[in-house]
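For this view, one protein chain was removed and the others were kept in their places.
Chain naming follows the written order as A, B and C, and within any one chain the residues start at number 1.
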Amino acid sequence: MNNKPQLHVPHPPARPGEKPDFSYVALSPAGAVPRPSPGANARDIESLAVELVRVLDDGHRALGEWNPALAPDTLREGLRIMVLTRVYDERMLKAQRQGRISFYMKSTGEEAVAVAAGMALDPKDMLFPSYRVQGLYLLRGVGMVDLMCQLLSNTRDMCKGRQLPVMYHSAAKRLFSISGNLATQVPQAVGWAMGSSIKGETSLAATWTGEGSSAEADVHYAMVFASSYRAPAIINIVNNQWAISTFQGMAGGQGPSFAARALGFGLPGIRVDGNDFPAVYAVTRWAAERARQGLGATVIELVTYRAAAHSTSDDPSRYRPKDEEASWPLGDPIDRLKKHLVALGEWSDEKHQALVTECEEHVTRSWEEACSYGTLNEGPRLDPLTMFDDVYHDMPEHLRRQREQLAKEKA
Amino acid sequence: MNNKPQLHVPHPPARPGEKPDFSYVALSPAGAVPRPSPGANARDIESLAVELVRVLDDGHRALGEWNPALAPDTLREGLRIMVLTRVYDERMLKAQRQGRISFYMKSTGEEAVAVAAGMALDPKDMLFPSYRVQGLYLLRGVGMVDLMCQLLSNTRDMCKGRQLPVMYHSAAKRLFSISGNLATQVPQAVGWAMGSSIKGETSLAATWTGEGSSAEADVHYAMVFASSYRAPAIINIVNNQWAISTFQGMAGGQGPSFAARALGFGLPGIRVDGNDFPAVYAVTRWAAERARQGLGATVIELVTYRAAAHSTSDDPSRYRPKDEEASWPLGDPIDRLKKHLVALGEWSDEKHQALVTECEEHVTRSWEEACSYGTLNEGPRLDPLTMFDDVYHDMPEHLRRQREQLAKEKA
Amino acid sequence: MARMNMIQAINSAMHTLMDRDPSVVVMGEDVGYFGGVFRCTEGLQKRFGESRVFDTPIAEGGIVAAAIGMAVNGLRPIAEIQFADYVYPAYDQIVSELARIRYRSGGEFTAPVVVRMPCGGGIRGGQTHSQSPEALFAHVCGVKVVMPSNPYDAKGLLISSVEEGDPVIFLEPKRLYNGPFDGDPHKPAVTWNTHPQGEVPDGDYRVPLGKAQIVREGSAVTVVAYGTLVHVALAAVAQMGIDAEVIDLRSIMPLDTETIVRSVKKTGRCVVAHEATRFAGLGAELSATIQEECFWSLEAPIQRVTGWDTPYPLAFEWEYFPGQKRLITALNKVLDPDPEVNS
Partner (left out) sequence: MARMNMIQAINSAMHTLMDRDPSVVVMGEDVGYFGGVFRCTEGLQKRFGESRVFDTPIAEGGIVAAAIGMAVNGLRPIAEIQFADYVYPAYDQIVSELARIRYRSGGEFTAPVVVRMPCGGGIRGGQTHSQSPEALFAHVCGVKVVMPSNPYDAKGLLISSVEEGDPVIFLEPKRLYNGPFDGDPHKPAVTWNTHPQGEVPDGDYRVPLGKAQIVREGSAVTVVAYGTLVHVALAAVAQMGIDAEVIDLRSIMPLDTETIVRSVKKTGRCVVAHEATRFAGLGAELSATIQEECFWSLEAPIQRVTGWDTPYPLAFEWEYFPGQKRLITALNKVLDPDPEVNS
């Protein structure tokens, strides 16, 4: 009890120069959390929102009821996409440093929240991604060259030069257009899911947003609508501990977890080790089964760590200890899945190295091809007059005139 | 499990012509819910969000740990204000029917959510009301004539003719200006409370909003900010079962209660019988104590019933059974407090009748005085040119010119 | 043909659309069982079922966001916002999302959502039930903005809007719901019963977006208006007995600049009129465009007749509302300008 009141302002456990401290991250042992039936009553499974579903233990074995017992091929495919994502991220960061692209955002250290979740879903399920789940695109087979062309805003840019790098989309692969405005996709996903029910279809919608973004109104709308209409949706809140310089406790406040936000809406909330591939897979599959049974949405908090800078415009050493990542208790998703496969006798260091090399070659080849279609500063360029397309389905007179004016200006 | 998915749309238990059914309202016996210390850890008292704090039993006795054991004088004062509110509401409805005022909103059947809560607070605490807690104004001693002049938009209208009837305010009595936009006051109250902490003061902010309005973003913002900054605030969600024609389950969805929305933010949520004067008083006082201890905000769901039409523009017989009120399990707040006082030997039917008469006379006298300052259609009128005041602290040139133009138009 | 007021015409448009196209759904606060606070959706839920006509939580941002998601999923949602004054919680989803989805996805995704809302004053609504926010949407590229002035146009424009393929902000001047209104609150209210535009086909037809209508031909001066002000303008010019041309924009974005410019070049004089506040309102766009296009034909400065730059005050509704008197003053100014005053 304070004598003189003062404003309480949440603090991260450590700022630069201080000792990293993740004791605030509540852990459960691997295999310890029971797996209820996907048809369970939400009120009977509230503890899932504060425990931490984990499958992989420190000895790299998969344990417990949540173990999805995935076939080695599936695990290897997951590993491959995660490695590909990481290699892609590394190379694109380099491209940005070299001035070939203007901006980039890595997902390093949190590849599983995209890849494992995405693999647990049906290709017909619609995904509403944030900007930090690029693994979904690689998983669903959007061409790497296409992704790179978006980054380059070149002649083959799917966004026709209009969007900041990483704001991908793919209608064919059911990946919705990424918005620069945080969290707006979350209630849209619920609306899509409502549409699925209205049409009598079983496809669900899954969406990803950051823990910092969960403070936005849109996440509230999403929960309200998901709760009222029992929309077949999966709302993923990626708690990577940081929102630019702001630590998770600023959005989390005194709450027990982000998953627990779901409970007041009667939605299951599940807190899962976001760096544990089988755990993320299992939890997502559980939520998908539940949704397809007509029981509505689940909120999943994926606990992970943003190992990279927020973006290429950011320097995290200004606001968090440099060595913080080393203390992160949930390790690295690629490393853990790799060791699990090795422990299963289904993988080796050599094979892993070969995979990395293969991915690097793929990325390099793709990059060369992508650059051949132009970069921001060199090579062929999209026609600037296309900037007037797609504002509307037709081009109103005033835009036609502005287009003409620009044509003259450029002449 | 449905075979073909379809959209789930929440339904009220009964529409016109159907039998009222309030079995969905979870009840706890009076006195049954234990009262934790106001310093309790929010996570240890989560059950308060789904139980129902009740003090008055069917025999009109005050029971249990939540019994605030109020002095008879206090109870009588509460009764007086509630009766005054009801009489005021009745008379103003009549005034609207007579065409003297253009619009009105009654609080009939839910007077305690304003009066009991307001009495439990300190006069220095700042209140951010919705449009249906007029009891607060009468409680805090805003002159009834002043309130009526607002309804009449006359020469003494505190709002200078600008606001719809019932959109009162009083800076002197610390009652914030009511907004037509639902729920906007809720995060403002939290901001006010943050300001109180910043200034090192102990005053808290209390706010009221409807259960329907809880779907708005502002309620989410309020909880996020209250949670993060431990703001000394009380967020009252008045669940009067209806939001115009829409029943509470549309905003409530699958959630266990509106109070339970607080738990994911680590805020205590308390569900209380909103028609039980001592219970509302006790719960509010508990939350106020907690806030003054520096432990932050509490969310209180006040379970009550909107016995009146939504407003004078509304006809509830179009969307709910006419006799629904008769089945409402929590009775009427005035009736219950009156019977409690009678049971205590502190009140009688005669005294009650005298009180009603006194209130009626007060209202009638006030109304006559108020009308003498003008009505919407007759008597003295505010100068229309005042419409240009208070847009800014000074009057910019363009408004000065528009004012001149209107002066000429009226000339 | 049938006699309809504007509510019935809007209702009829939704019946027509939903009958024909199973992807059309209607959502909003109190629109389901109750049929809407202005009764525009009456009977729809009974006819088309709860999956296609449903109440929503009170969360305008959620309504538009959900509608976007549904539209991306192939539906054609018509979302009602109970009052235009309450659209702002949805502003982010409209401005940042609805308006940009086609553009930012290079045309791969679209969100053809129609957002209907009653607007305007004159019904004792005070400052939060009287607003006309059209300029706040017109400035946002990617959405179209429509405001009908009569039942016939309302139905035809609503059908076009839903079919348009682009998001449309559909503003319904609520003072016109039950009858035309010439700006004089003291006259007895008239209904659409005897008004030619109160004749509305029961079935399907379209009024195209982006096309204004000349509702009165004339050569002395052009009045450009939309919504309620169309009727005020007609009454004002009738009262003055002048040979004015009155244009009902119907679509605010895109503007039918051609029709406007042709008229002003003919008349050489112009008054633009709307109910919304003046500063940076749509009247500014109209005036700016007209002076750009018709400068050499103008015989007098274009005048704007608008609401004042204050909130819409309950008690001074009729002092706020741009009625015939304000319009006549402006018309006199353009017909007989005094270069000494505005030199």
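A few remarks follow.
The rule is short, and it goes like this: a contact is a pair of C-beta atoms (placed from the backbone, for glycine too) under 8 Å apart; a residue touches a chain by one contact, two chains touch by 3 or more.
Please read these numbers as outputs of a predicted model, since none were measured by experiment.
For the chain that does not appear, the touching partners among the shown chains are A, B, C. Taking the complete complex into account, C:V95 is the one of C:V24, C:V95, C:A111 or C:V168 that touches the chain left out.
From the options B:I81, B:V166 or B:V224, the residue with contact to the chain not on display is B:V224. Which of B:S28, B:N181 or B:Q293 touches the hidden chain is settled by the complete complex: it is B:N181. Only one residue in the set B:V9, B:A193 or B:A251 touches the chain that does not appear here, and it is B:A193.
Not every partner is drawn; the one left out touches chain A at residues 6-7, 9, 15, 102-103, 153, 157, 160-164, 167, 179-182, 212-213, 215-217, 243-246, 250-251, 253, 313, 318-319, 376, 381-382, 384, 387-388, 391, 398-399, 402, 405-406, 408-410.
Contacts to the hidden chain, counted on chain C, fall at residues 85, 88-89, 91-92, 95-96, 100, 103-104, 127-128, 135-136, 138-142, 253, 265, 276-277, 279-285, 287-289, 291-298, 300-304, 309-311, 337, 339, 342-343. Contact residues of chain B toward the unshown chain are 126, 128, 157-160, 162-163, 167, 169-171, 176-177, 179, 181, 184, 186-199, 205, 217-218, 220-222, 224-225, 228, 389-393, 396-398.
We adopt the following convention: only the chains that are shown with their structure count from here on.
Centroid distances from chain B, each centroid being the mean of CA atoms, peak for A. The distance from the centre of chain A to the centre of chain B, each centre being the mean of the chain's C-alpha atoms, comes to 42 Å. One finds 36 Å separating the Cα centroids of chain B and chain C. Residues of chain A in contact with two or more other chains: 194, 196-198, 217, 220-221, 224, 228. Taken residue by residue, chain C touches two or more other chains at 51, 56-57, 59, 61-62, 89, whereas all remaining positions touch fewer.
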